[in-house]
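Take a look at the structure below.
Only one protein chain is missing; all other protein chains are in place.
Up next is chain A:
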Amino acid sequence: MASTEALLPVTSRQDPLSESRSDQIPETRRKRPIKVHLAVCSGLLLIALYVTLIVTHDGSTAQNGAKDETYTESRARLAGVSEKSNDGVWRLSDDGKTEAFPWNNTMLSWQRTAFHFQPEKNWMNDPNGPLFYKGWYHFFYQYNPNAAVWGDIVWGHAVSKDLIHWLYLPLALVPDQWYDANGVWTGSATFLDDGSIVMLYTGSTDKFVQVQNLAYPEDPSDPLLLKWTKFSGNPVLVPPPGIGAKDFRDPTTAWKTSSGKWRITIGSKINRTGISLVYDTTDFKTYEKHETLLHQVPNTGMWECVDFYPVSKTKVNGLDTSVKGPDVKHIVKASMDDTRIDHYAIGTYDDSNGTWVPDNPSIDVGISTGLRYDYGKFYASKTFYDQNKKRRILWGWIGESDSEAADVQKGWSSVQGIPRTVVLDTKTGKNLVQWPVEEIKSLRLSNKKFHMKVGPGTVVPVDVGSAAQLDIEAEFTIKKDDLEIILGEDSVEADEEFSCQNGGGSTVRGALGPFGFSVLADQSLSEHTPVYFYVTKGKDSKLKTFFCTDTSRSTMANDVVKPVYGSFVPVLKGEKLTMRILVDHSIVEGFAQGGKTCITSRVYPTKAIYGATKLFLFNNAIDATVTASFKVWQMNGAFIHPYSADDL
């Protein structure tokens, strides 16, 4: 489904990646090389190299964020092709040669994922109320039972023992009361002290007012939590004075305060300032609203799906939502309605008054250059504390990037990301680290191990057989000599302007990049999705690394949004460059440096499907030779199906 990202219909652009074997260089980012003599004390240079790699996010995410669309948009305008952008202008392509793409059912049915959660059909959006109870992980989700577009929203429900193999259950909540007649929207679960569950969710009333409602399991002894009872006194919260009737939604999981009360926060806005309201309660039925907000940030618009939780400064396990203390930081996360981007910030929570301040206000929640869980397609995310394995798990809604006509034709829209663990990066303290849950490894089938040296301007086919369901773990090293030359050479200017979005994609060659994998590629690379590192020489001759996914050539189709996604990724002293890629038909999830920077993309190849899907390794750098050491697993499907008695 189309959204606010730039739309670039396919032109007949040649793919330089396929020509790169013959040294064709369409664009370069550096000047002509000068011969340099290596110093005898190259050892000192090497030390200097690796020492420079400790970096922070301060100022370094300057290229990300809202500027993304502007740069892609300017490129598109220059090329004379049509585009979609945030300025609301959508023009018909002047390039009359662009062919409209008739999707056939063979192409569309290939798109369905094998091991990501999605319902059997129709539309899904936000994850709701995730929790672990009596041996089962529960997942609820915004669902349209009637169509492959948003509407008529109810709560779908599924359970799993391992967050991977899901079983569909009947709908959990439907709009059968006046206070949710127009929609049973997003909500969160809280475990009370006695282990019982309460669910708070937003209802759209019969008069279109957004209110908060309480529900709880009808039968707590049922591990499947099939039936839910709505509190007879609903709604428990209505929009307070000064808050719009349609700006009040997505209540969080509650946490215990030092005074023994429960506290929740709900996102909203006042004019253009995004805010998070705070309420205290003892019984989840009556609430006291705080006069102060948890936090607010001007010019960020409506905050949807606010999430608030503690992370340990020292340990790698997750923390229960109520944990506080000196060893803990708190995360405030919100989904920005304006930009469809999830942002988070790290800060300090003051339990005495229910307020929070960010460690770094310049990258506060919602600031375009601030932190994101994911630099691709990822929204309405929500975490929960998994008391079973002491983890904090993150769910994210991954919408479509294709046309609604295609969604209607294929009969479904949206998937969920693979659940990820979330922890604070204890080395830097300035960002979160995410990783697909360990249980996904149970899907790994056969694997092949590779160790390859890839010279500049080379593309190498990676023979793994079927290539639509893969788990790739890779380590890259740039040849030392090449690094020294680049860092030592004055003619190679520091590239302060690079970002994935304005870098021109994977075909623009620099001294030290791009290099990585082309997934979901066809043999001739007429369709392919590069996931890659791009290393630049930054300020003070330090190296700066970016992790990107370029979907601009992922398909010949022109009714699909095809951005270049990505961000800076911090690489610490002594760290090799590592990436993990999960490929599952129309979704690609990339994780750099163990999950410090993550990118989810949706791609819709028309040719690189079924037996024609291939995998390539490439090095499009001008100067550097790269060694890639990697393992590729075939991934089994999760065979998500309706629950039956046999599943017990």
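Simple rule for what comes next: a residue touches a chain if its C-beta (ideal position, glycine included) is under 8 Å from a C-beta of that chain, and two chains touch if they have at least 3 such contacts; residues count from 1.
Please note the rule applied: contacts and distances are computed from a predicted model.
Q: Tell me the UniProt protein name of the chain this structure doesn't show, selecting from "Sorting nexin-30", "DNA polymerase epsilon subunit 3", "BOS complex subunit TMEM147" or "Cell wall / vacuolar inhibitor of fructosidase 1-like".
A: "Cell wall / vacuolar inhibitor of fructosidase 1-like"
Q: Would you indicate which residue among A:368, A:403, A:458 or A:634 is in contact with the undisplayed chain?
A: A:403
Q: One chain isn't shown here. Among A:167, A:302 or A:365, which residue touches it?
A: The one listed residue touching the chain not shown is A:302.
Q: Considering the complete complex, identify which of A:338, A:439 or A:473 is in touch with the unshown chain.
A: Answering carefully, the residue with contact to the hidden chain is A:338.
Q: Footprint of the hidden chain on chain A, which residues?
A: 1-4, 7, 9, 82, 84, 87-93, 96-102, 147-152, 182-183, 204, 208, 210, 244-247, 301-302, 337-338, 340, 403-405, 407-409, 558-559
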